[in-house]
Every structure is written in structure tokens, then in C-alpha cells.
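Worksheet for the structure shown next.
Heads up, one of the protein chains got dropped from this complex, but the rest are sitting where they should.
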Amino acid sequence: MKYEAVIGLEVHVQLSTNTKIFCSCSTRYSGNEPNTSVCEVCSGQPGVLPVLNAEVLKRAVKTGLALNCSIAKRTKFDRKNYFYPDLPKGYQVSQFDMPICANGYIIVNDGLAEGKKDKKIGITRIHMEEDAGKNVHGSDGKSSFVDYNRAGVPLLEIVSEPDIRTSSEAKEYLEKLKTILKYIDVSDCNMEDGSLRCDANVSVRPAGETKLGTKVEIKNMNSFRGVQKAIDYEIERQIKVCESGSKITQETRLYDEAKAVTLTMRKKEEAFDYRYFPEPDLPPYDIAPKDIDAINSALPELPDAKFARYINEMQLSVYDASLLSNNPSLAAFFDECAAGYKNYKAITNWLLGDISKKMNELGIEDIFSSRIRPENLLEMLVLIDNGTISGKIAKTVVDEIFASGEKSSKIIEKLGLVQISDDGFILKIINEVVAENPKSISDYISGKEAAVGFLVGQIMKKTRGKANPKLVNEMLITELAKLKNA
Amino acid sequence: MISKEEITKIAGLAMLELSENEKAEYSSQLSSLLGYFNEIQDLDLAGVEPTNHALVADNVLREDTAVPSLGQNVVVAGAPATDGKSYRVPAIIETEEQP
Partner (left out) sequence: MSENYIKYANYKEMPAHFKPAHEIRKMIDAKEISEAELMESAVRRSKETNGLLNAFLSINGGAEGFSGVKNSFWAGIPVALKDNIVTKGIKTTAGSKILENYTPIYDATVVQKLKNAGAPIVGKTNMDEFAMGSSTENSAFGVTKNPWDITRVPGGSSGGSAVAVASGLAYMALGSDTGGSIRQPAALCGVCGMKPTYGRVSRYGLIAFASSLDQIGPFTRDALDMAYALDVICGHDPKDSTSSAAPAESFSDFVKKGMDMNGVKIGIPDEYFGDGIEQGVAERVKEAINQFEKMGAKIVSVKLPHTKYAIPVYYLIATAEASSNLSRFDGVKYGFRAAEFKNLKDMYMKTRDEGFGAEVKRRIILGTYALSSGYYDAYYKTAQKARTKIKEDFQAAFSRADLILSPVTPATAFKIGEKTADPLTMYMSDIFTISANLASIPALSIPCGLSGGMPVGLQLSGNYFQEGKMLAAAYEFQKRTDHHLCVAAV
């Protein structure tokens, strides 16, 4: 029998606000000692009360709008009650029945792989909540140690509909989500450092069946790759269980990255009764349409719109448009360049070619954290266009921009990279090269056109790449024709 | 009527280890209390909004501006067990306890 998987994802993203959700402790504690970014509120002292960070509410609305959600007119917080050492108050302030956002979607597969169709993955809801602290396991195996630096960091929990069918779709969903969140600048979205975390609900059913199978929740995946592998393993495991005639148990399983397997953590009977109830310490929040409008009109252009614009207005290829629009900083860089330079293809080639390669080499993720600026690239493109430098020389210029951040014109001057377009000088070199390579000349005369390339290479070498290649080509062919006809 | 078994389950949710005597006592006391509390089931509350919050003004918010935290020594000092930097608890076994 053929089986189909049904997958839903629950993503927690940390918002990159200055302060925690309910107190004024800084969220920038990375690298600090444990329990240093902590006050009476986020350490759950008796008598403390929460006050909501305005920026959290704003970013939640922003995220909802970017993910095509409807925004609640009125929202409230609820308490989710359970005991765990990383939870200072014995309850998490979260949202239950009145989440801030609902009914959104993300479009995945948008053209990156040719031939695939766009697919809408529904977003059930987005809610605000506080993060828990961190438990560190002691080396003796007898103790654990609790650090509340992370306790109270604002989170958005983004819950998808069970619209995902494959692990690669899951990965595409996560990548697209991450791209959008980076565009709107609400979160760092880094799965490795925990600012983006993902749990998956997975079930299988015979292909064509419309009823849902029993779902299993998978936790503890630490990378997009891990999500993909865990889902693949789980689908295969569930199919095997079904094929053996057994029933899937509703449970929570942990992904073991080292062994690439999922392991039972908790069966359904042990499911928690969280006893949600409205948080009496926080009043409800009304969200005025004018506030939503203001946030909406301040939203940046999002990847889908950018992609469409690159294709329709700038005639980029689907592949290039997709690569650019899925990289918020590269797209911003591109847009800045494109505002002052009309050869979009040239910008794209440089950005996705040499510049991306250079960034990879240097381990730079965000182009704006490198030394290159749109004005450097623009100046360079103009210098290529007016023949001052060759495309080849430009590669050296790019290297130098990354190293020094200097203007292209200054680099060219400093390194003496100006293109040689002096006929007399070039002719002199041609003559030298012709004299030094009689074999190639006779090859050419006997009809081996390929010899031209070799000869051009020799000329360029002699001029250390500075000779105008177009001119070299033209003049060499003229000279060779003379020799042939002689 | 709340059975001793139900009391045990509820006590588990509330993380209270109760003696057999306490379970028996709470089972009978809570049964009679709830018997009396069931009066509220007689009320016609169709269409009535629950009072989720007492008298409060909506939309109370705070600026996103950091203030200095209290510091490790202040916060952790009062804990029953620490290593001086973090709260010490019996080993957490994730597969058993993580909610």
C-alpha cells in the first residue's frame, strides 16, 4: 500500500526585542554568566507582576500581517500551568483561546526548483508567550542547574496547518518562514542558537484516505536538516508500524540527532493537563484598525512580491530572482544598486557570482556586515562599462573592496589596474608574442583557430591582465590575418 | 463526589504528595463543598460574558527599554541549593519530565 504523510509544524521564534516580554531585563545576555540578566519578575519572586513590552505586541502584529493572518481585535494572555525547574512561576504566560493572529499562510516552492508548483501552507495561529530558562545537566548525573537568563524572553509560537506532506516541504516552509521573519526584522531566526525552534506533528495514512492518522509529536530537532531527517525517519517508522498491522501510539518522541532516530518520551495517557485560564495579572489588549494599518503600511516588500517584481519588471531569471528574494540582505543590496544602475543582470551576476563566493570564503552571511557597499559595486560596474577595467580585473577589485572597503576607482589607481587601450603598446606586445610563439602561428595558419585563445592569454599575461581584451582580440586577428595572407 | 483516586490525580497535577489520611479527608470535604458549590449550575447564564479580569484598563504596555538587572549574587543567594551561579535541582531526566 502507498502511504501519505501529514505534517504540521509548531515553530517558536524568539523576538529580538531589547527587553524581555514582561520585565525590563535585557535579552542580550549571550555569553554572560548564568542568572545575570535576571530580576525579581523573571525569576518568579513572590509578589511580582508582569507588564507587557509594547514592542512584543507590535512585532506579533507585524509577523501576523507578513504571514497573511487576520489580526485579533482583542487578545488576552492565559496561564499554562505545569511544573518544571526552568519555569520560574510554575506557569507559563501564553495565549490560549484568543491568540493575536490566526488563519494565515505561507507559499512554498515558489519556482526555485523549476517545474514545481507553488503550494500554500496554512498557518493556524500565532501567539505570544514567554520563554523558559535553561536547564544544564550536571556532570555528576545527580544534579541539574537552572539559569533564568532566557526566562521571559519573548516568543512567538507559529502553528501551521497539517498541510505539509514531505520532509522537504517542511524544510521549504521553515526556510520561507525564516526569510519572511528576517525581512520584517523581528527575530534572528537562528536554529543553532535556539532563536528558532521547531516541533513537528507527524502522522501517516493510506494514500487517498481523507481521515487523519494518529499523530506523533517530535521534539528536540536542532537544525533544518535535523527536522528533515527526523520527519523522514518518523514517516518510515510509522509506515512500518502500519504495515506490520499494528496501531500508531499517540505520543511525544524526542529526536536523537547522533543516532538519527526518534525515541518515545511520553505516551498520551501521561499527557499534561495544563489547566489554562485567563491571566488575571494582565488586562486584555484591543488592537485598533489604525494601528494595524500603520504597521501594515510600514511592512517592507516581502519575498513573494520581490520575486514577482524581479521577474516581471526586471526580467531576471526565475532562478536568480528566487535566490535574491530569498536572501533579505542580498535583495536589499540589489535593490539599492538597481536604483542607480539599469543593467540588472550585471548586478545579479556579480552578487550571485563572485561576491557570494567571496562571502562564502569569508564566512559572511549578511552582505551588509562585509565591507562592500552598493556604491562600490555601482562604481565598479560603470568602470567596466566605460572600458577603464576589464571584467577580469574587476574580480581583483572585488577582492580588494572586501579587504579594504575602498572605492573601486581608488583601488584601480592604487594597484595600477587601469586597462591599457594604447594601440601602439598593444601592437608592441602582439609582435613580441608572435615572435616568441612560432608554433602557434603556424598552427593558426594551418587552420587551428584555437591558437588565438592561447595567444590572447599570452598577451594578457604579459600585460598582467591590464590590456583591453576587446582591443587585443581585434588587433591580434588583424595581425594574424596579415601573416596568413603574407 | 470526588473519589480518593481523583484526589490523587489532582494532587499529582498540583505536585502535592498527600498521605492516605489527607486524601480521605480532602475527598470527603471537597465532595461536600462541591455539593454546595453546584448551586451555581442552577443559574441561567446563557449569553453572559465571564469576568476574566477584575476592573482593569485595557492595553497596559511598557516601553522596550532595558534597565540593569539584579545580578547573580542577589537572585540566586536565597535559593535552597546553588553552585553560586545557578539554582541546583535534582537531575532532570528529559524523557520523563519535560512537558
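Every chain is named by a letter (A and B) in the order it is written, and numbering of its residues begins at 1.
By definition in this document, a contact is a pair of C-beta atoms (placed from the backbone, for glycine too) under 8 Å apart; a residue touches a chain by one contact, two chains touch by 3 or more.
Source: prediction; values computed, not measured.
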Chain not shown: contacting residue from B:1, B:24 or B:91: B:91
Touching residues on subunit B - with respect to the absent chain: 2, 6-7, 10-11, 13-18, 22, 26, 29-30, 32-34, 36-41, 43, 45, 48-57, 60, 62, 70, 74-75, 78-81, 87, 89-93, 97
Contacts of subunit A with the absent chain, listed as residue ranges: 40, 43-52, 79, 81, 83, 85, 88-91, 144, 146, 273, 275-277, 280-283
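The criterion applied here is as follows: only the chains that are shown with their structure count from here on.
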Gap in Å, rounded to a whole number, between the CA centres of subunit B and subunit A: 40
Footprint of subunit A on subunit B - complex, ascending: 13, 15, 52-54, 56-67, 69-72, 75-76, 83, 85-92, 94-99
Of all residues in subunit A, those that touch subunit B in their complex: 17-19, 24-26, 28, 33-40, 43, 51-57, 76, 81-85, 135-138, 141-148, 219, 254, 263-266, 272-273, 275, 278, 280, 282-286
